[in-house]
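Report on the structure given below.
All protein chains but one are shown at their positions in the complex.
Going in written order, the chains are labelled A and B, and every chain counts its residues from 1.
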Amino acid sequence: MSAAEGSSLEPRVSFWNDPNTRSYAVQAIMVLALVALGYELYANASVNLARLGKTFGYDFWYKSAGFDILQSLIPYTSSSSYGTAIIVGFLNTILVAVLGIFLATVIGFLVGIMRLSKNWLIAKIATVYVELIRNIPLFLQILIWYGAVLKPLPGPKQALNVGGFYLSNRGLNMPSPVFDSGAWLGLVGLIAGIVGAIILRRWARARQMATGQPFPYIWGGFGLVIFLPIIGLLVAGWPVSWDTPKLGAFNFSGGATIIPEFIALLFALSVYTASFIAEIVRAGIQAVSHGQTEAASALGLRAGLTTRLVTVPQAMRIIIPPLANQYLNLTKNSSLAVAIAYPDLVAMGGTVLNQTGKAIEVVLIWMVVYLSLSLLTSSFMNWFNSRMKLVER
Amino acid sequence: MKRKIIGLALAASASIFAATAAAAGTLDDVKTKGFVQCGVNPALAGFGAPDAQNNWTGMDIDFCRAVAAAIFNDPTKVKFTPLTAKDRFTALQSNEIDILSRNSTWTMTRDTSLGLKFAGIMYYDGQGFMVKKSLNVDSALKLSGAAVCTQTGTTTELNLADYFKSNNLEYKVVAFEKNEEVLAAYQDGRCDVFTTDQSGLYASRLTFGTPDEHIVLPEIISKEPLGPVVRQGDDAWFNVVKWTYYALVNAEELGVTSKNVEEMKASTNPEILRLLGVKNADGTAAGFGTGIGLSEEWVVQIVKGVGNYGEIFERNVGESTPLKISRGKNALWNAGGLQYAPPIR
Partner (left out) sequence: MEPAVAYVRTEEAPKLAAPANLVGWRGWVLANLFPNWKNGLLTIIAGLFLYWVLSNVLGWALFRAVWTGENRDACAVEGVGACWPFVQAKFLQWIYGFYPIDQRWRVNICFLVGGAALVPMLMPSAPHKIWNALFLLVVFPLIVFILLTGGHFALPLSTFAGVAALLAIAAALLPLSVYGIEEGIQKARINLVLAGVGIVVWIASFLMNFGTVPTPIGVMSVGKSVATLLFFASGGLAIVQLMADRNLGALSVLRGWLIVALALFLAMLLLKIDFGLEPVETSQWGGLLVTLVVAITGIVFSLPLGILLALGRRSNMPIVKYFSISFIEIWRGVPLITVLFMASVMLPLFLPPGVNFDKLTRALIATAIFASAYMAEVVRGGLQAIPRGQFEAAQALGLSYWNMMSLIVLPQALKIVIPGIVNSFISLFKDTTLVAVIGLFDLLGIVVAGFADSKWASPQTAPTGYFSAALIFWVFCFGMSRYSQFIERRLNTGHKR
């Protein structure tokens, strides 16, 4: 209670029992304790580092790494720097996380809807899937998937050949396109297709609002995005050749390769996370009141339209916050890649840590990257959430 | 109130810890606690591995036993901490172990900037390649385009990159965290080639269901001097470990074995007498063992406990073992090898 207001009217609070005093005292002690702890840690670390003749610093970042990496999205050789190696790892993490999130969402929604199916067998299969997958440690599932990808597949010499795609225990080798000069027309076509698709959607919306006539803009847009680039390339005289994989003495060379580590990690992550997403989706859909669907059918909407226009948009508001959590979990769980030689951020950081001995520095990189990713995800989801809420009313 | 008490308790207990663990020298610490804590490889036959009854065997293991014998006259006063390649140096740096004897390669970085000291070279090794016989490859130079399995956080990974680069060979590296994972992936056909120190190749091949289907290629692409490591800045302990190793080599050179060590005390060779700490003719002590804080008979204790260098080699990896490794570079200097110890005098 502030002393400014007539203190004679206020009940006198003793100095010791004043909540403000207490709160300041507790906080002061806490700050002191934290500072003392921080100082202790700092002092210990500097003594230990000095004793070991080590220093703290990121000077290793520009030093030559000297090791090779299995999969890299940016140019990397053994003479690139440690910093590049860590960035390669980071990009690999992002790659598997993004594709994993996409796949997990698809499987998760499918299974979640299957669990609500009126078909007994389908619902039971979905239930068994959920109960089986989410009660087995992900780490074990990754190992199982890796074994399942490697063991039954033949060596590269007996690789399964499906139309230029070769599947073996070295991964999936496939032709990759090589663009010659003139291919920019294809790019122009692609951009034009995307812009066209957006315009088409707007027009279709506006027309439906005005006349009630629907237009299949999804298929139309799809067609634009596919065909305009092809037309562009055709105009340029088809300047595309295919780099096909060829079997060498040991492995395929040329073309593009999807390594088995990536396949195993991707499947394990998405299958595992999908079991949680399925439950979230089921809960979300069940939470939409039955009256909504009844009202929709009373208005004459077909079942598919009811789901798309009535149930799902409402369920999404319940689904999205826990869904964001699962996306974050999937990203964090991708760090389990260390078990199967997929060069993600943690695996690359570990290698750098081993070669340089810079434990504190590497751990700090890990923490900063994962914390930023989780902050990014949660702020994106907050934004999305508020948008969904605005749509409601 | 409660917070305050908890804070005090934390501070007090921290101070109690710090007080009891006053940092003395490692040698004194070891003598006080009564055993040597030794960091070892948990799964490398011939160098460090426990058998089904949890008895540890291997060259690296025997070196730890030799140090224990030198200090306590009892080679069993040693405890083993299994370590991965990743946490081995941290374990040493943080005093979790007293010696790291885990087939670690002596490199400049490790010796100078990790706060470590290599005490000697127990085994001169070099990195080699193993492939399946069915591939019909007889030289590493024919490995262009191969997928190579290896372990991360080792010098192996770096040598591999250097070798393929300098020979203009293409390759794909598949690098695992643990040796077991590397072996499993190689056997599952993930890679064509498995690379590590040559001794490790032989040791790993033993664990395969069908060892005969794999061959080790003749090329050795690197120098891998493997030896025990101690912390930097503790010279007394460094001396004990270093001279334990030299004593093993000197004992072999002078023909002192676990069987004849007692008789050798009566030798007329002054070098042997110095080695075994026999009193001088005038009854004064030789003073070599006591000079490094051990007993006069320290070498006798070592040799009685684990034998000399040659005996350790033969027992763990030599021709009579499944590994069948010849002495090669690990023969004594006077037998064409590199094992050479400064004299005790």
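What we mean here is this: contacts are C-beta pairs under 8 Å (C-beta built on N, C-alpha and C of every residue); 3 or more make two chains touch, one makes a residue touch a chain.
What you see is a predicted model; the values in this text were computed from it and never measured.
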Residue among A:K63, A:K151, A:R205 or A:R302 touching the omitted chain: A:K151
Full-complex contact with the absent chain, from B:Q93, B:Q198, B:Q301 or B:N316: B:Q93
Selected from A:L121, A:M209 or A:A298 as touching the chain missing from the view: A:L121
On subunit A, residues whose C-beta touches the chain left out of the figure: 14, 16-17, 23, 26-27, 30-31, 34, 40-41, 44-45, 47-49, 51, 118-122, 125, 131-132, 134-141, 143-144, 147, 151, 332-333, 335-336, 338-339, 346, 350, 353, 359-360, 363, 366-367, 370-371, 373-375
Contact set of subunit B toward the excluded chain (per top definition): 1-2, 5, 8-9, 12-23, 42-43, 50, 53-54, 79-84, 86-87, 90-91, 93-96, 177-178, 180, 183-184, 187, 206-209
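Please note the rule applied: only the chains that are shown with their structure count from here on.
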Mean-CA-position distance for subunit B and subunit A (Å): 43
Residues of subunit B touching subunit A in the complex: 3-4, 7, 10-11, 14, 85-86, 89-90, 93-94, 109, 112-115, 135, 142-147, 152-154, 157-158, 160-162, 165, 170-177, 181, 185, 188-190, 192, 231-233
Of all residues in subunit A, those that touch subunit B in their complex: 26, 29-30, 33, 36, 40, 48, 51-54, 66-70, 77-79, 147, 150-151, 155, 169-170, 248-251, 253, 260-261, 338-341, 343, 347, 350-351, 353-357, 359
